[in-house]
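All protein chains but one are shown at their positions in the complex.
Right, subunit A next:
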Amino acid sequence: MDKKHQTISHLLARWRGWIQAGAALLTNLHLPNFFKGSLYQGAGKTVCVPGLNCYSCPAASGACPIGAFQAVVGSSKFRFSYYITGFLILLGVLLGRFICGFLCPFGWFQELLHKIPTKKLSTKKLKPLTYLKYAVLLVMVVLLPAFLVNDVGMGDPFFCKYLCPQGVLEGAIPLSLANSGIRAALGKLFTWKLGILLAVVALSVVFYRPFCKWLCPLGAFYALFNRVSLFQMKVDENKCVSCGKCARACKMDVDVTKTPNHTECIRCGMCVSACPTGAVSFRYGFGDGKQNINIEENTEEST
(Lines give C-alpha, C1' and ligand atoms only; values in the text may rest on other atoms or scores of the structure.)
Protein backbone atom coordinates (compact mmCIF):
# COMPACT_ATOMS: atom_id res chain seq x y z
CA MET A 1 0.00 0.00 0.00
CA ASP A 2 2.79 2.33 0.91
CA LYS A 3 4.45 1.69 -2.39
CA LYS A 4 1.35 2.59 -4.34
CA HIS A 5 1.10 5.81 -2.39
CA GLN A 6 4.63 6.72 -3.37
CA THR A 7 3.77 6.18 -6.96
CA ILE A 8 0.80 8.52 -6.79
CA SER A 9 2.87 11.22 -5.10
CA HIS A 10 5.56 10.83 -7.73
CA LEU A 11 3.05 10.82 -10.54
CA LEU A 12 1.38 13.96 -9.24
CA ALA A 13 4.73 15.69 -9.00
CA ARG A 14 5.80 14.53 -12.43
CA TRP A 15 2.61 15.52 -14.20
CA ARG A 16 2.31 18.84 -12.41
CA GLY A 17 3.03 20.93 -15.50
CA TRP A 18 0.18 19.28 -17.38
CA ILE A 19 -2.18 19.64 -14.45
CA GLN A 20 -1.28 23.33 -14.31
CA ALA A 21 -1.95 23.69 -18.03
CA GLY A 22 -5.27 21.89 -17.69
CA ALA A 23 -6.29 24.03 -14.72
CA ALA A 24 -5.35 27.22 -16.57
CA LEU A 25 -7.46 26.10 -19.52
CA LEU A 26 -10.42 25.14 -17.34
CA THR A 27 -10.37 28.49 -15.57
CA ASN A 28 -10.24 30.20 -18.98
CA LEU A 29 -12.56 28.20 -21.17
CA HIS A 30 -14.13 30.93 -23.29
CA LEU A 31 -11.22 31.35 -25.66
CA PRO A 32 -13.12 32.88 -28.62
CA ASN A 33 -13.82 35.93 -26.43
CA PHE A 34 -10.19 36.95 -26.87
CA PHE A 35 -10.99 37.86 -30.44
CA LYS A 36 -14.31 39.47 -29.69
CA GLY A 37 -12.85 41.55 -26.91
CA SER A 38 -15.84 40.80 -24.72
CA LEU A 39 -16.36 39.00 -21.43
CA TYR A 40 -18.27 35.86 -20.60
CA GLN A 41 -21.00 36.94 -18.19
CA GLY A 42 -22.91 33.73 -17.63
CA ALA A 43 -23.66 31.75 -14.50
CA GLY A 44 -20.05 30.59 -14.14
CA LYS A 45 -19.09 34.06 -13.05
CA THR A 46 -21.10 33.68 -9.86
CA VAL A 47 -18.55 31.08 -8.75
CA CYS A 48 -14.95 31.67 -7.77
CA VAL A 49 -12.09 29.77 -9.32
CA PRO A 50 -9.44 28.51 -6.86
CA GLY A 51 -6.46 30.36 -8.31
CA LEU A 52 -5.65 33.97 -9.07
CA ASN A 53 -7.43 34.47 -12.37
CA CYS A 54 -8.90 37.80 -13.39
CA TYR A 55 -12.69 38.09 -13.71
CA SER A 56 -12.03 40.43 -16.62
CA CYS A 57 -10.02 37.93 -18.61
CA PRO A 58 -12.11 37.55 -21.79
CA ALA A 59 -11.87 33.77 -21.50
CA ALA A 60 -12.37 33.48 -17.73
CA SER A 61 -14.95 30.88 -16.73
CA GLY A 62 -15.32 32.13 -13.16
CA ALA A 63 -14.62 35.00 -10.82
CA CYS A 64 -11.34 35.66 -9.04
CA PRO A 65 -11.81 35.01 -5.30
CA ILE A 66 -9.65 38.01 -4.37
CA GLY A 67 -11.50 40.27 -6.81
CA ALA A 68 -14.90 39.03 -5.68
CA PHE A 69 -13.96 39.49 -2.03
CA GLN A 70 -12.98 43.10 -2.62
CA ALA A 71 -16.07 43.77 -4.68
CA VAL A 72 -18.32 42.64 -1.83
CA VAL A 73 -16.30 44.24 0.94
CA GLY A 74 -16.06 47.47 -1.02
CA SER A 75 -19.78 47.74 -1.74
CA SER A 76 -21.72 50.05 0.51
CA LYS A 77 -24.00 47.29 1.74
CA PHE A 78 -21.42 44.96 3.20
CA ARG A 79 -18.40 45.29 5.43
CA PHE A 80 -17.25 41.70 5.11
CA SER A 81 -17.80 38.92 2.63
CA TYR A 82 -18.75 35.83 4.59
CA TYR A 83 -19.66 33.88 1.51
CA ILE A 84 -16.32 34.19 -0.23
CA THR A 85 -14.37 33.87 3.00
CA GLY A 86 -16.20 30.63 3.70
CA PHE A 87 -15.42 29.41 0.21
CA LEU A 88 -11.76 30.27 0.63
CA ILE A 89 -11.58 28.59 4.03
CA LEU A 90 -13.12 25.47 2.51
CA LEU A 91 -10.55 25.48 -0.30
CA GLY A 92 -7.82 26.19 2.23
CA VAL A 93 -8.81 23.22 4.33
CA LEU A 94 -9.30 20.91 1.37
CA LEU A 95 -6.18 21.85 -0.55
CA GLY A 96 -4.16 24.65 1.04
CA ARG A 97 -1.32 25.91 -1.13
CA PHE A 98 -1.66 22.84 -3.35
CA ILE A 99 -3.77 25.34 -5.30
CA CYS A 100 -0.70 27.56 -5.77
CA GLY A 101 1.42 24.67 -6.96
CA PHE A 102 -1.09 22.94 -9.19
CA LEU A 103 -4.11 25.06 -10.02
CA CYS A 104 -3.16 28.74 -10.18
CA PRO A 105 -2.68 30.08 -13.74
CA PHE A 106 -0.51 32.96 -12.59
CA GLY A 107 1.76 30.60 -10.69
CA TRP A 108 2.11 28.51 -13.82
CA PHE A 109 2.85 31.62 -15.87
CA GLN A 110 5.72 32.53 -13.55
CA GLU A 111 7.04 28.99 -13.66
CA LEU A 112 7.05 28.96 -17.44
CA LEU A 113 9.03 32.20 -17.41
CA HIS A 114 11.45 30.63 -14.97
CA LYS A 115 12.14 27.92 -17.54
CA ILE A 116 13.89 30.50 -19.72
CA PRO A 117 17.52 29.45 -19.42
CA THR A 118 19.44 32.17 -17.56
CA LYS A 119 21.39 32.41 -14.35
CA LYS A 120 18.98 31.64 -11.52
CA LEU A 121 19.16 33.38 -8.17
CA SER A 122 18.19 32.07 -4.77
CA THR A 123 15.54 33.86 -2.73
CA LYS A 124 16.71 32.44 0.60
CA LYS A 125 18.17 35.72 1.78
CA LEU A 126 14.99 37.58 0.84
CA LYS A 127 12.90 35.62 3.31
CA PRO A 128 11.55 38.69 5.17
CA LEU A 129 9.81 39.70 1.94
CA THR A 130 7.56 36.65 2.23
CA TYR A 131 5.69 38.41 5.03
CA LEU A 132 4.79 41.24 2.66
CA LYS A 133 2.00 39.17 1.15
CA TYR A 134 0.16 39.01 4.47
CA ALA A 135 0.27 42.79 4.60
CA VAL A 136 -1.09 42.92 1.05
CA LEU A 137 -3.92 40.60 2.07
CA LEU A 138 -4.80 42.49 5.20
CA VAL A 139 -4.37 46.04 3.94
CA MET A 140 -5.19 46.02 0.24
CA VAL A 141 -7.78 43.25 0.14
CA VAL A 142 -9.56 43.56 3.50
CA LEU A 143 -9.02 46.89 5.24
CA LEU A 144 -8.72 49.55 2.54
CA PRO A 145 -11.69 48.38 0.42
CA ALA A 146 -13.84 48.13 3.54
CA PHE A 147 -12.87 51.32 5.33
CA LEU A 148 -11.45 53.80 2.86
CA VAL A 149 -14.81 54.63 1.35
CA ASN A 150 -16.31 57.47 -0.63
CA ASP A 151 -19.32 59.57 0.33
CA VAL A 152 -21.79 56.78 -0.45
CA GLY A 153 -19.88 54.14 1.47
CA MET A 154 -18.09 52.45 -1.44
CA GLY A 155 -14.49 51.38 -1.42
CA ASP A 156 -12.16 50.63 -4.31
CA PRO A 157 -10.80 47.15 -4.92
CA PHE A 158 -7.31 48.31 -3.96
CA PHE A 159 -5.43 45.14 -4.81
CA CYS A 160 -7.05 44.81 -8.23
CA LYS A 161 -6.80 48.49 -8.94
CA TYR A 162 -3.25 49.22 -7.87
CA LEU A 163 -1.27 46.01 -7.68
CA CYS A 164 -2.54 42.92 -9.44
CA PRO A 165 -0.33 42.03 -12.45
CA GLN A 166 -2.66 39.18 -13.41
CA GLY A 167 -5.39 41.76 -14.12
CA VAL A 168 -3.12 43.50 -16.62
CA LEU A 169 -1.95 40.28 -18.19
CA GLU A 170 -5.36 38.66 -18.56
CA GLY A 171 -7.71 41.62 -18.52
CA ALA A 172 -6.30 44.94 -19.62
CA ILE A 173 -3.92 43.74 -22.34
CA PRO A 174 -6.23 41.38 -24.28
CA LEU A 175 -9.28 43.61 -23.82
CA SER A 176 -7.54 46.75 -24.95
CA LEU A 177 -6.11 44.96 -27.98
CA ALA A 178 -9.54 43.88 -29.16
CA ASN A 179 -11.68 46.76 -27.90
CA SER A 180 -11.00 50.34 -28.95
CA GLY A 181 -13.18 51.86 -26.22
CA ILE A 182 -11.11 50.21 -23.54
CA ARG A 183 -7.93 51.15 -25.32
CA ALA A 184 -9.03 54.77 -25.12
CA ALA A 185 -9.69 54.45 -21.41
CA LEU A 186 -6.16 53.29 -20.52
CA GLY A 187 -4.35 55.81 -18.40
CA LYS A 188 -1.75 56.23 -15.72
CA LEU A 189 -3.06 53.29 -13.72
CA PHE A 190 -2.50 51.00 -16.66
CA THR A 191 1.05 52.26 -17.09
CA TRP A 192 1.73 51.70 -13.40
CA LYS A 193 0.37 48.18 -13.38
CA LEU A 194 2.01 47.28 -16.66
CA GLY A 195 5.24 48.30 -14.94
CA ILE A 196 4.43 45.90 -12.10
CA LEU A 197 3.67 43.13 -14.56
CA LEU A 198 6.92 43.69 -16.43
CA ALA A 199 8.82 43.70 -13.15
CA VAL A 200 7.17 40.42 -12.12
CA VAL A 201 7.94 38.94 -15.54
CA ALA A 202 11.59 39.98 -15.33
CA LEU A 203 11.95 38.78 -11.75
CA SER A 204 10.25 35.48 -12.58
CA VAL A 205 12.98 34.66 -15.05
CA VAL A 206 15.71 34.86 -12.42
CA PHE A 207 13.74 34.05 -9.26
CA TYR A 208 11.26 31.22 -8.81
CA ARG A 209 7.67 32.54 -8.44
CA PRO A 210 8.48 35.97 -6.98
CA PHE A 211 4.85 37.11 -6.96
CA CYS A 212 3.69 33.99 -5.10
CA LYS A 213 6.41 34.33 -2.53
CA TRP A 214 6.18 38.01 -1.78
CA LEU A 215 2.95 39.59 -2.95
CA CYS A 216 0.07 37.23 -3.61
CA PRO A 217 -2.79 37.77 -1.12
CA LEU A 218 -4.48 34.58 -2.24
CA GLY A 219 -1.33 32.60 -1.60
CA ALA A 220 -1.11 34.31 1.80
CA PHE A 221 -4.63 33.20 2.65
CA TYR A 222 -4.03 29.60 1.60
CA ALA A 223 -0.66 29.66 3.39
CA LEU A 224 -2.46 30.16 6.69
CA PHE A 225 -4.28 26.90 6.01
CA ASN A 226 -1.30 24.78 5.04
CA ARG A 227 -0.99 23.55 8.61
CA VAL A 228 -4.60 22.44 8.94
CA SER A 229 -5.13 21.47 5.33
CA LEU A 230 -6.12 17.90 4.49
CA PHE A 231 -3.41 17.97 1.86
CA GLN A 232 -0.04 17.67 3.58
CA MET A 233 3.52 16.58 3.12
CA LYS A 234 4.68 13.49 4.92
CA VAL A 235 8.26 12.50 5.67
CA ASP A 236 8.82 8.90 6.66
CA GLU A 237 11.53 9.22 9.27
CA ASN A 238 12.43 5.56 9.00
CA LYS A 239 13.33 6.00 5.37
CA CYS A 240 14.90 9.45 5.58
CA VAL A 241 18.68 9.38 5.36
CA SER A 242 19.01 13.12 6.14
CA CYS A 243 20.82 13.77 2.89
CA GLY A 244 19.26 17.23 2.55
CA LYS A 245 18.44 16.78 -1.14
CA CYS A 246 14.81 17.74 -0.54
CA ALA A 247 15.72 21.07 1.02
CA ARG A 248 18.10 21.82 -1.83
CA ALA A 249 15.50 20.88 -4.43
CA CYS A 250 12.87 23.13 -2.85
CA LYS A 251 12.46 26.37 -4.72
CA MET A 252 10.20 27.83 -2.06
CA ASP A 253 13.03 27.65 0.50
CA VAL A 254 11.38 25.05 2.73
CA ASP A 255 13.05 22.13 4.46
CA VAL A 256 10.34 19.52 4.26
CA THR A 257 11.99 17.30 6.87
CA LYS A 258 11.81 20.06 9.47
CA THR A 259 8.63 21.87 8.54
CA PRO A 260 6.53 19.73 6.20
CA ASN A 261 3.58 22.10 6.49
CA HIS A 262 5.45 25.35 6.19
CA THR A 263 3.37 28.32 4.99
CA GLU A 264 5.63 28.72 1.99
CA CYS A 265 5.22 25.12 0.79
CA ILE A 266 3.14 25.05 -2.40
CA ARG A 267 3.01 21.23 -2.52
CA CYS A 268 4.81 21.20 -5.86
CA GLY A 269 6.42 17.88 -5.02
CA MET A 270 9.95 18.75 -6.10
CA CYS A 271 11.13 17.27 -2.79
CA VAL A 272 9.10 14.15 -3.50
CA SER A 273 10.91 13.70 -6.80
CA ALA A 274 14.27 14.60 -5.30
CA CYS A 275 14.15 12.15 -2.40
CA PRO A 276 16.42 9.18 -3.18
CA THR A 277 14.76 6.88 -0.65
CA GLY A 278 11.11 7.74 -1.32
CA ALA A 279 10.69 9.09 2.20
CA VAL A 280 8.79 12.21 1.15
CA SER A 281 5.22 11.91 -0.08
CA PHE A 282 1.89 13.70 -0.26
CA ARG A 283 -0.68 12.76 2.34
CA TYR A 284 -4.38 13.43 2.11
CA GLY A 285 -7.00 13.14 4.79
CA PHE A 286 -7.43 13.21 8.56
CA GLY A 287 -5.47 11.28 11.12
CA ASP A 288 -2.25 9.27 10.83
CA GLY A 289 -0.12 12.39 10.76
CA LYS A 290 -0.76 13.35 14.37
CA GLN A 291 2.55 12.25 15.77
CA ASN A 292 4.29 13.97 12.88
CA ILE A 293 2.62 17.21 13.79
CA ASN A 294 3.94 16.95 17.34
CA ILE A 295 7.43 16.34 16.12
CA GLU A 296 7.18 19.19 13.71
CA GLU A 297 6.05 21.58 16.42
CA ASN A 298 8.92 20.60 18.65
CA THR A 299 11.42 21.15 15.93
CA GLU A 300 9.99 24.50 15.13
CA GLU A 301 10.32 25.64 18.69
CA SER A 302 13.90 24.52 18.84
CA THR A 303 14.91 26.34 15.68
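Throughout what follows, a residue touches a chain if its C-beta (ideal position, glycine included) is under 8 Å from a C-beta of that chain, and two chains touch if they have at least 3 such contacts; residues count from 1.
Note that in this section contacts and distances are computed from a predicted model.
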Per UniProt record, name of the chain withheld from view ["TlpA family protein disulfide reductase", "Phosphoribosylformylglycinamidine synthase subunit PurL", "Glycerol dehydrogenase" or "ABC-2 family transporter protein"]: "TlpA family protein disulfide reductase"
Touch criterion as defined above, residue of A:91, A:223 or A:256 at the omitted chain: A:91
Residue among A:46, A:118 or A:242 that touches the chain left out of view: A:46
Residues from subunit A at the interface with the omitted partner, ascending: 1, 4-5, 8, 12, 38-39, 41-43, 45-50, 55, 62-63, 65, 68, 71-72, 74-77, 81, 83-84, 87, 90-91, 94-95, 150-152, 154-156, 175, 179-182, 184-185, 187, 230-231, 284-285
